[in-house]
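What follows is a single structure, written as structure tokens, with notes after it.
A single protein chain has been omitted; all remaining protein chains appear in their positions.
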Amino acid sequence: MNDLQNALLAGQFRYILPEIVLAVAATGIFIGGTFRSGRYLWSWAALGSLVASLFVLTITAGFVLPSGEAGRTATFSTPLLFDSLANFVRVLAIVAGILLVLFSWNEVPDRHAADYLACLLVIIGGVGLTACANDLVSLYLALELISIPTYILLYLPRHDDAAQEAALKYFLLSIFSSALLLFGFSYLYGLTGTTNIAAILHTLYGQGGGDMPAVAQIALITVVAGLGFRITAAPFHFYAPDVYQGAPTVGAALLASLPKLAGFIALLRVLGFVTPDGVLVPVAGRPHVLPGMALSDQVPILFWFLAAFTMSLGNLLAVLQDNLKRLLAYSSVAHAGYMLVALAAAPYLSERSSGSDGVHALLYYLVAYGVMTIGAFAVIAFLSTPERPVDNVEDLAGLSGSHPYVALMLAVFMFSLIGMPLTAGFTGKFLIFFGAMNVVGEQADLYRWLAVIGMLNAAVGGWYYLRIIAVMYLRTALRPIQGRRNVPGLVTLIVCAVLTIGLSIPPGANVLLDAVKNATGIKSTPSPIAQR
Amino acid sequence: MEFEHYLLHVLLALPLVGAIVVALQGPKRQTAVRRISLGVSLVIAFCSFILAGRFMALERPWTAPQKPTERISTTFQPEFVPGLKSTALHDAGTDWDLIPLGAGTVQFYLGVDGINLFLIVLTAVLFPPCVLISWNQVHERVNEFYAWLLALQTCVLGVFMAFDIVLFYVFFELSLVPLFFLIGIWGGPERRYAARKFFVYTLTGSLLTLLGIMGVVLAVYSRTHVLTFSIPELVVLVNQQLAIQDSESRAYWLSIQMVVFSLLVAGFAVKVPLVPFHTWLPLAHVEAPTAGSVDLAGLLLKIGVYGFLRLCIPLTPDVSLAWGLPLVTVLAVIGIIYGAFCAYAQDDVKKLIAYSSISHLGLCMAAVYSLTATGLAGGLFQMVNHGLSTGLLFLLIGMLYERYHTRMLQDYSGMATRLPLFGFCLMFAVLSSVGLPGLNGFVGEALCFFGIMEEETTYGGGPFFAVVALSGMVLGAWYLITMVRRLLFGPLKEPHHDGPAIPDMEPREWATFLPLAALCLLLGLYPHPFLATSQPDVDRLAHLADAARQRQQQDVQARR
Partner (left out) sequence: MTEPTFDLSLYYPIFLYLLILLGFATTVMILIHVVGPRKKTPVKQMPYESGMDPVGDARQRFDVKFYLIAIMFLVFDVELLFLYPWAVAAYQEGGVPEVLRRPVFWGVLVFIVMLLVAYIYDWRKGVFKWR
């Protein structure tokens, strides 16, 4: 550690002010909750701190980052990096947090509201830090910052058997996945002698993907397995249906959105899909390696199988479900599969500029998926009352008669999940499969088949999503749904519905696409300063 | 900018605005809802006639380029494009950008040419009868019904007008949604299953179509570094690439065309439907309300054929010739015979007409895939014919069902004595459908047969197919006339009904019947304006097919 590195390290704190704001607010709410209970007070506090955090983020995003030699040193030594991808994800996390706070406004019991909201704030901070992580240790800590409050959050609002089972199941399997992740990290450290992700990638890249020691494959597989748990990629998905079903609705919405975001960002970082300048520098005499393949040249084929397996399994099992939350859990697995298609194609697309970069498509789809899934869960929460819970698909019968506008919004979410045009789901799928079709060379046929598998899956998805729409519109209820007055819940719904449509057509689509492109603005173009 | 450039927007936006207005009326104000819908659909029909008039007045000469490599740009540009960069030079698509994707941009690119003009008019003309026929049939959630009906019209018009390949797909896919609700809410006893089956069947196909669309766009991009979604531009670029005499390029494009062709066909074949993919159709037809059946048979099936004309043939001419021609023709001919026999076996009149649609559409597809100028023109003409005559048949069956609440043939007999005017109308529609000279069906079928006869294949299949198809038409006459005999003639047997005597055709019903019947007569007696207007565009398509034929012969010679 030289003086420059120390100075850079000392300078990192001001960039994580948004997360510090969230942490301070969370602490305050934890303590305050022991003095005064009441969900409205603490909901306002949480909302305020999220907005404050967003505001602080706009300021810190303007801070000058170290550049030149200092920038290079920062890349290879500091535990956190604040590139545009990090800022993009942090904004997403905070916006998702705002939606989830509104969502849970009337869902959480008064007694637990403060604890619940404080945990939520910590999770949002954790997602933000995951996006910034540039070191295996900080990445792991950030991911745990997401996991640990999640255990509490799943347990807090409900105490029945199902909720306990869900919390415990998630707890045990999450710990298991963390262990796997750490195991992989230790191999990465053993291979390269550093925990800095940029340095690891640089070192491995210098060796050229082909003749990598077998240890790298083990590291790759365990890291993907550990993160696969968070993104619910099959075969690491099996907890999802039980946990979603048992968890409170808002907890399920959170599980479906934030860990997925964090998991995919972590994959992008660790496997080197997105790297800062000067990391992937070709070495003379070594084969040229594509981004994302620094660890192993088997990465795309691994994701190919993972994607095909995940989406097929998710969709086929979703067809069999009657419970709404279980159905959405399997749908979440299926959508993870579509996102993995983007990752599988990403290395081959990194050098083609037809607007179908796999990482862009992935980020777009993450946003689209988050919006429509949170919306769908929000509808379930909005309609459920203790006297007449909405658990099964059949419980939605006749919704179009009793709640025409809510039914319309749920229909929008479902059509978006199917991938009908004029919804964000369509644009996202379009970008992903456009990317898969855009792969050229030897792999072209392989990826065309993947696209065909994906489209057939989307059609299977049509069957069960359509069932929900059919139940709402084509059937009448035996016991009409009552619903209740819940303005914040309604606001969540409306925001999600507006975003689902708005992000698919101009100008919303263009804004999001630009943001996504800026997020990965740091291109991995080789810089002249070669050897470190 | 002249007012034609707004006309397309009016046509597209009017039904949508109408749908929103109608939906907001609430379920109570039924009469207002019906009147607004009727008014809107009449205005649309009127606009479409103006459009047709202006288009027919245009001078659109076209001569085929002599050499295959000669630039054939500009020639696929449609007319009346809103937001055209410059009205003088028709080669740059439109200015109305939607979503930029890297180097290219998805555009809001609408237009009219000889292929889609009459389909647009057909769409506009079929809707006022749909509104009228539902006047007394639909009593529940009336506002939603008409809103979905008008939304469906927007989608179908959008499919026909779109000249941007992604926009085309967007409308193509969106058209499922209104019909899903129309069948699912206002349909028969099996409506939920029918609606879901219809939706998922067509969704599966159309998602694969989307991949095909991406495939052709990206193939053009990787070869020419032009990323475009404009159909005319794609057609030009693809055919320029195809004309390159280079074995590597030739092999590449053959494999790409194979991929694109199979993906596109997956969607359109379900929509048409070609035979193994037809099982959703009878179910959807039987369960749909009358207006839904009319739209389904009259318009939705045409989208499939239109997809073949607009995308499949121009974008994959070589594979269309080498594989599509035998494959599609065989399937279509099987469909003609199979549909006819199935239709004969039906007791449910609606199902009978549904199967007759499979049979008729088979003829259409066989003609289109003869890939000759005559066959293409015949197929196009037959699309419009089928829309009119099958639309009429469904409307008339709807009227009968409204009176007696049964569609089973064994419940009826000798109805001509009870409802003579209705009998006349049904007879007219049946004769139009079986191709009586003097009515529209005859012209279309004759052209189709000529087209199939002309078909030049290496194995001389044309005449054979034509004979089989012709026998299919004889079968068509057989089952339709049988239906008429059982329904209208013989000893009188009236289904049980409550209340006063059943009235014959009412004024409202005449208003649904007469305009369509008049068009049938007009097209049957004087088809020339229609054929002349679509001639240049059909010739362009045929030219592309001829170029593909030349290339095929060159390949055969080279192999020798």
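The letters A and B name the chains in turn, as written, and every chain counts its residues from 1.
Quick note on the criterion: a contact is a pair of C-beta atoms (placed from the backbone, for glycine too) under 8 Å apart; a residue touches a chain by one contact, two chains touch by 3 or more.
Keep in mind that this is a model prediction, so the values were computed, not measured.
The chain not displayed here makes contact, within the full complex, with A. Check A:F30, A:Y189, A:F238 or A:F309 against the missing chain and you find that the one touching it is A:F30. In the complete complex, the residue from A:A10, A:A214 or A:L478 that touches the missing chain is A:A10. Within the entire complex, the positions of chain A that touch the omitted partner chain are 1, 3, 6-7, 9-10, 13, 27, 30-31, 34-35.
Going forward, only the chains that are shown with their structure count from here on.
Averaging Cα coordinates per chain places chain A and chain B 43 Å apart. Chain B meets chain A in the complex at residues 97-104, 166, 169-171, 173-174, 176-177, 180-181, 184-185, 191-192, 195-196, 199-200, 203-204, 207-208, 210-211, 214-215, 218, 221-222, 227, 259, 263. On the chain A side of its complex with chain B, the touching residues are 353-356, 415, 418-422, 426-427, 430-431, 433-434, 437-438, 440, 448, 451-452, 455-456, 458-459, 462-463, 466-467, 469-470, 473-475, 505-506, 509-510, 513.
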